[in-house]
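The complex appears here minus one protein chain, its other protein chains still in place.
Note that the chains take the letters A, B and C in the order they are written out, and that residue 1 is the start of every chain.
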Amino acid sequence: MIAATVPVKEEKNYMNAEHGLKSWLLTQDHKRIALLYLLSVTVFFIVGGLFAALIRLELTTPAGDLLDSNTYNKVFTAHGVVMIFFFLIPSIPAILGNFLLPLMIGAKDLAFPRINLLSWYVYMLGGTLGVVVLATGGVDTGWTFYTPLSTTYSNGYVVLTAMAAFVAGFSSILTGLNFIVTVHRMRAPGLTWFRLPLFVWAHYATSVIMILGTPVIAVTLFMLMLERGLHIGFFDPAYGGDPVLFQHLFWFYSHPAVYIMILPSMGVISEVVSTFCSKKPFGYTFIAFSSVAIAVFGFLVWGHHLYVSSQSAYAGMVFSILTYILAIPSAIKIFNWAATMYKGQVRLTAPMLYALGFIGLFTVGGLTGLFLAAMGLDVHVTDTYFVVAHFHYVMVGGAIMGYMAGLHYWWPKITGRMYSQLWAKVACCLVFIGFNLTFFPQFVLGYLGMPRRYHVYPVEFQVLNVLSSGGAAVLGLGYLIPGVYFLWSLKYGAKAGDNPWGATTLEWQTSSPPPTANFEVTPVVTTEVYDYSNTEVPHIV
Amino acid sequence: MQEHSEHHIVPKRVYALVFTTLIIMTWVTAWISTVDLGPMNIWVALSIAVFKASIVVLFFMHVKYGTRLTKMIVCSGILWLMFLLFVTMGDMWTRGWMGVPGR
Amino acid sequence: MPDQSFQLFPEAASSIAGQVDALYAFMVLISALFSLLIAFLIIFFAIKYRHRPGIKPTFKPADDHSIGGMVLEIVWTAIPLVLSMVMFVWGVSIYFTQSRPPADSMEIYVTGKQWMWKVQHMEGAREINELHIPLNRNIKLTMTSEDVIHDFYIPAFRTKADVLPGKYTTEWFKATKTGAYHIFCAEYCGTKHSEMIGTVYVMNEADYSQWLAAGSGEGSMAEQGQSLFNQLGCGNCHASAVNNGIGRGPNLNGLYGSRVDLKDGTAVKADESYIRESVMYPQAKLVAGFDDVMPTFKGLISDEGMLKLIAYVKSMGLKQGAPNTVPPASVTTNSTAPTAGRGAARAATPVTAPTSAGNK
Partner (left out) sequence: MSSHAASSHTSAVVGHEAAHDPNLKHHFENADQQKESASIGMWVFLLTELMFFGGLFLAYFVYRQWYPAAFISASNKTDVLIGAINTTVLICSSLTMALAVHYASLGKKQLLVFFLIATLLLGGIFLGVKGYEYHDKWVHHEIPGEHFECEGCQDAGHAQLFFSLYFGMTGLHASHMIIGFGILLVLIFQANRGDFTAKWYTPVEMFGLYWHFVDIVWIFLFPLLYLIDRVGRPLL
């Protein structure tokens, strides 16, 4: 795949090129910025996870005994805001995408390194503001900020929380902008569009959504802040404003935002499945174009959140059919991944286990999305735990499983060290079991009619809630273990080597960890993508 | 192969022409608002605005001389704006078709 | 009290519930099939094609073509597409059934506020966080909110609809099983969202009539609306049956459901939202042929009061025999002068409780 590789001295890499805090905080190296993101995103994940633990603890009993209503509402709002705006959206793009995109296309860096660093600072500003506000007073509107609750009736710090999300949005815009320009202008010679790894396609599609969707949530939050802070009303029914207009604007971004979370994950899965089957992904072009299709059609389905919101039935009908059409590209991806394994050389390494877990959980998440797209059925299950279960299957079972798969897959590249496969597989199984135990009962709860965001609930729902809380404990444990063996590997892990998995994409052609400039010599690509004919298949299980 | 955003020196004559058109259209659109066109009023005003915006984009912003990629970016911006405006207005326009409040 | 025993599947107690459950069962089946297929494939491939060092792979890049790459792609695009179109059509048809209340529906008004449900029956009975309804009758709820968005959800009936401030939404159902079922607020509405719950009691006809007779001390909704109408002096300007159709304002007789021509040349259907807007924002939609003289009543009428006024306007000039309404006779008992009318309405209050029972 690569025309000229000059052996590099092992000692010199992006991590030890410079030392000191300043060399990290002022770095313009995309790899170092990715690590800054990794560190901060992990902190936000822990914070969001603690809020989740409080929620599940409270819900083990039907009465409101652990937290009072007001606190409970603030806790689930905080969980949503932190997990969505400060964890899920930046997770894969800003960490793995940032690290790998230039490597995969044979570039020395992203197109705008300073903007890349700026995006991290903007993100930290938003994230810190968000966590400080949520910790010191909180807000009880839910992450959806529906008006007029948020503008008139809420007693929390709505403006500051909205400001935090608003600021974090700009970080995501800057990242998306950087990726788009980079993919267009920084590819190595010979690296045509159809030689791009599917991870790059997925991130290109994600960036399109970030660019076109995020500004709309920004202006929506801007209007919300004006209405709440200065009484300049846009949605206030007291003056004839329409709260449903707010919901349109909100979901115009927030539905595609789900694809910001899931598309990069899909990109990771395509890489991982291909590598551990030593086979070009079945239907490469179909997978690539399905990412783009999701990015475009993803913008036309937001109204399926509004079937019971007094949206017109005819508009709902259009949104419904578009939603079903949008399900097809996701289905195509799943079938293609399965077909990739056919006659492959399958190695069930930890990243591969995570990837297979992703396929299973995302299948369930996607299929239950079809239930919610069916208008007549949605009327019953919307705003219940069915929805909660569905989007956790997509976001946790999908996005986070994909993130874990990616982290395990590229860890040797990022750090140069190998972690314990055994422990990683144990953790993966715990996550898979714990996850299903937590969220599967919620489908049942939802169809029984338990509404979401309920602090107290009728006693007949308790058994399923206890199951769910028990599962959450297992899930939490499953997420803690990687923290331990990853840290362990930094010091004691075996040296990974440049290409431990036998992968073919460009990032594996440079040393692990890569040098600051990524490649000693700009690579010239002369072969097709995922050409395993000259790659040895290492047996790591 | 890629098109290049070559230095294209736009003649000053073009700037003058665009500028004059913009000024004239500004006063035309102000005048036309006093003419009774019924519901067409907003569409006429918007058409004039779209025309003005187009010549700014094409000449002042050099898109006419730009790469295909630039043109694609501009078009996708317009397309997505239309997604936002028309799909939402689709809801507003069809509310009440069924004759049942809230459907 | 609703059933408190552990269940895995909710009670189905409305005419629509069976249809929703059928679609649900269909989708569960399809989903299970697909999930198992995928799970089987990846597990089977992971075992069958596991990497064995030293053994040459059987796969050659050309294999993907030999198993018919393009054909496969088309097949697994087409099959899900067809299935999902079935789901789409099925879902829409149920939704449209759920959306259109049958013409013979009996009306009940619901007002949500943080954190309670207030219910007004046409006959005048009022209740909080409870809803008593007769078995096997089509019930249409017209709902509004005094503050934030709520959502009136009855899981056993498989139906819900958001309840919004400043406008009206509708929900209808026909209960098919007597008993007590949960009412939940399903749209997050602030601190005590989870306590904004209630119970719907489905009663057989006789029990219901008995219940209704016990609880309507203030007169029917239309009558209460009429007294409010007179208090506010609406009849001073608005022509109605009361003043023989002459006045500075439009005639309200037979207004509800009719087409109203507006000054700007357009026309609207006079539904609940139109009546509400015309009271709160009289200038927003001026009726053709009338001057802009009406002051706004914004802030002077509560949401519940507004519903009473609407009930009264609906009752004006309504055709005989229409169900669930106050017979016109009880409306026309008032004299023309507003003051007198007010007195008359008060006097009429205690007697009219079970008026509409005869309409059933």
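Brief remarks on what is shown
Everything below uses one rule, namely that a residue touches a chain if its C-beta (ideal position, glycine included) is under 8 Å from a C-beta of that chain, and two chains touch if they have at least 3 such contacts.
What you see is a predicted model; the values in this text were computed from it and never measured.
Shown chains touched by the hidden chain across the complete assembly: A, B, C. In the complete complex, the hidden chain is touched by one of A:127, A:233, A:416 or A:441, namely A:233. Where subunit A meets the omitted chain, the residues involved are 6, 107-113, 115, 173, 177-178, 180-181, 184-192, 211-216, 218-220, 222-223, 226-227, 230-234, 239-242, 245, 248-249, 517, 520-524. Listed here are the subunit B residues that touch the chain not shown: 1-2, 4-5, 7, 9-10, 12, 15, 19, 22-23, 26-27, 29-31, 33-36, 41-42, 45-46, 48-49, 52-53, 56-57, 59-61, 66-67, 69-70, 73-74, 76-78, 80-81, 84-85, 88-89, 92.
For subunit C, the list of residues touching the undisplayed chain reads 264, 280-281, 283-286, 292, 296, 298.
Here, only the chains that are shown with their structure count from here on.
Chains that touch both subunit A and subunit C are the following: B.
Looking at B-C and A-B, the interface holding more C-beta pairs in contact is that of A-B. With chains reduced to the mean position of their C-alpha atoms, the one farthest from subunit B is C.
Our note on geometry: subunit A versus subunit B, Cα centroid distance of 35 Å, whole angstroms. Looking at subunit C, one finds that residues 99, 161-162, 164, 167, 169 touch two or more other chains. Looking at subunit A, one finds that residues 244, 310, 313 touch two or more other chains. Residues of subunit B that touch subunit C in their complex: 38, 96, 98-103. Looking at the complex, you find that subunit A touches subunit B at residues 184, 212, 216, 244-245, 248-249, 252, 299-300, 303, 306, 310-315, 318.
The touching residues of subunit C, counted against subunit B in their complex, run 99-101, 142-143, 161-162, 164, 167-170, 265, 269, 271-273.
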